[in-house]
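Beneath this line is the structure, given in structure tokens, with notes to follow.
Apart from one protein chain that is not included, each protein chain of the complex appears where it belongs.
Naming follows writing order (A, B and C), and every chain is counted from residue 1.
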Amino acid sequence: MMGGLYRPGDSRLHRLPAGAKLLFLAAAGTLAVLVSNPFAMAALLVGSLALFPFAGLSAAEAFRQLRPALPILLLLFLAQLWLADAASAALITMRLAALLLLASLVTLTTRVSDTVDTLERALGPLRRFGVDPARVSLAISLAIRFIPALGTVLSDIREAQEARGLDRHPLALAVPLVVRTLKMADEVAEAIEARS
Amino acid sequence: MSTRDLVLIALFAAVMAVLGAFPPLMLPIIAIPVTAQSMGPMLMGGILGAKRGVLSMLLFLVLVAVGLPLLSGGRGGLAPFVGPWSGFIYGWVLAALLIGWLTERFWDRLGPVSAFAFCVAGGIGVVYAVGVPWFAAMSGLGLLEAFAGSAMAFIPGDLVKATVASAAIVIVKRSYPLIGQGRTGAARA
Amino acid sequence: MIELLGVSLARGGRDVLSRLDLRLAERRIGVIGANGSGKSSFARLLNGLLLPTEGTVRVFGLDTAADGRAVRRRVGFVFQNPDNQIVYPTVGEDLAFGLKPLKLDRGELARRVSFALAEAGLAGFENRLTHELSGGERQMVALAGVGIARPEILVLDEPTTLLDLRNKRRVMARIDALQQTVVMVTHDLDLLSGFDRVLVFETGRLAFDGPPAEAIGAYRSLCA
Partner (left out) sequence: MIELLGVSLARGGRDVLSRLDLRLAERRIGVIGANGSGKSSFARLLNGLLLPTEGTVRVFGLDTAADGRAVRRRVGFVFQNPDNQIVYPTVGEDLAFGLKPLKLDRGELARRVSFALAEAGLAGFENRLTHELSGGERQMVALAGVGIARPEILVLDEPTTLLDLRNKRRVMARIDALQQTVVMVTHDLDLLSGFDRVLVFETGRLAFDGPPAEAIGAYRSLCA
């Protein structure tokens, strides 16, 4: 899980700095919203698809990225067809698909740690407003570190309740989870303070 | 902001991720998940208060955006931020803000009923107020159609989640309050 | 009472226990072994919290895979980390929880809770917040919480790690006095002196099975 969704590779897209990719995505996203000609939008969609092999990713991968959104894309297409016309139905559906593909592409070709570094640098100018980039990246690391720990806490609590004969009740899970989380927060804060 | 605040913010971002591990319920036809994560803004706001709650939600969204698969169903990256249902996610931030603000404002009188009302106002009211217009804009549907097509099916589930969250908020207020007075235990340098 | 028939267990793709055949009928059974040797996993098999990947576990003739609930009602479990099993924010509520199935009235409930607390050396702790207790105090609450339901078998996973001498003795005296069968996992070898039988685990296998003195000797030579 901690590797994230990144697909290791050595393509030009992989090697591009994370900041450049994010800027590119923002520009492409703006463009997609501005374009209102279905043919231009089709070109954008094809272009997004073409970037996948360029990044060493298969067409199947592109499809995998779109799959969760397919039902809603289809639904929207039909709704537009019914409410408006075929051209705007195609335009909106292709726009969404292109946006999703481009966003996935950035995610697939950029390491989590590179994005975090970029974020830390981008936050630098906010220093004078009291934002400390080092604290932000500490918070990120802590959260990543806590996810498996909380997963363990959760399964421990479930197990203990099962052992004590408690039926699965969401509240009986939520309360100990939150109380233990808060206690953990106290102890971890103490440890950080002791170590820094 | 103290170290403890920082840790709390990180921990609740992680709680949000853990809520995402519960398998999402995909309603037939619409592809927006019914997810335990919509409880997140309620817990963050109602337990941490406005400032820490909002920062915690933002931190969670940053983790998603940088590519960790923490949304229900193991989704992540930037795609969830540009989809037709992404408005709900942005709504979570504002919901944590409102719920946190209300909780702090009425802390001394906070009980099961008021906590529930706050959770509904933020977790349903605010979330839908952002999510539905976004959905309408992205899909080209009218507001009403968008509401019928996206939000209505979630209301029963979200009411249940508000019940659970508000009960947790009240119990935590009683046993481990983080808002209002300082912490129990001795002073800390 | 407890029977394991050709039991193997895999967790997360790794073999954690391999082909155990055991019949446990003694009243006091100890379980020792290195970190990661499979003791806690073994303990969890006994009340159906984990199910064997192969083979069958029977308790009072009930298959844990088929009758998990019925087995758990008769087998109490105390976890290594007391925080995991304390469900409620106050000590009193937590103990009362174990009595829920009995549907007692308020007065009787309160009476039993305060009796159990007194027995654990925690008289008057009803309204203390569980997360503000010291480590040892929490462990005693966890023990009292399981004991209050009077299960027929008690499985204890390192129940004394955080305890001082007095509480350790109190727990051991309490365990001694119990009519029930006790299966106890521990790293504290002193606790095993009065036991009837001790199992020594080593990387998922039973390395020794016999009386305490010999078992401790076997364990020490494994660790050398």
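Just so we're on the same page, contacts are C-beta pairs under 8 Å (C-beta built on N, C-alpha and C of every residue); 3 or more make two chains touch, one makes a residue touch a chain.
Worth saying up front: this structure is predicted, and the values here are computed from it rather than measured.
*Asks:* From the listed residues C:34, C:104 or C:178, report the one that touches the chain absent from this view.
*Replies:* C:34
*Asks:* Which candidate, A:79, A:92 or A:142, sits in contact with the chain we can't see?
*Replies:* A:142
*Asks:* Pick out the residues on chain C that sit against the missing chain.
*Replies:* 33-36, 80, 132-137, 140, 158, 161-169, 187, 219-220, 223
*Asks:* In the complete complex, which positions of chain A touch the hidden chain?
*Replies:* Missing-chain contacts on chain A: residues 2, 138, 141-142, 144-145, 148-149, 152, 184, 187-188, 190-196.
The working rule: only the chains that are shown with their structure count from here on.
*Asks:* How many angstrom between the C-alpha centroids of chain C and chain A?
*Replies:* Distance between chain centres, rounded to whole Å: 43 Å.
*Asks:* If you average the CA atoms of chain B and of chain C, how far apart do the two points sit, in angstrom?
*Replies:* From the centre of chain B to the centre of chain C is 38 Å.
*Asks:* Whole-Å distance, chain A centre to chain B centre, using C-alpha means?
*Replies:* Once rounded, the distance between the two centres reads 17 Å.
*Asks:* Multi-chain contacts only, two chains or more: what residues does chain B have there?
*Replies:* Within chain B, residues 171, 175-176 contact more than one other chain.
*Asks:* Listing for chain A: what residues touch at least two other chains?
*Replies:* Each of 175, 179, 182-183 in chain A touches at least two other chains.
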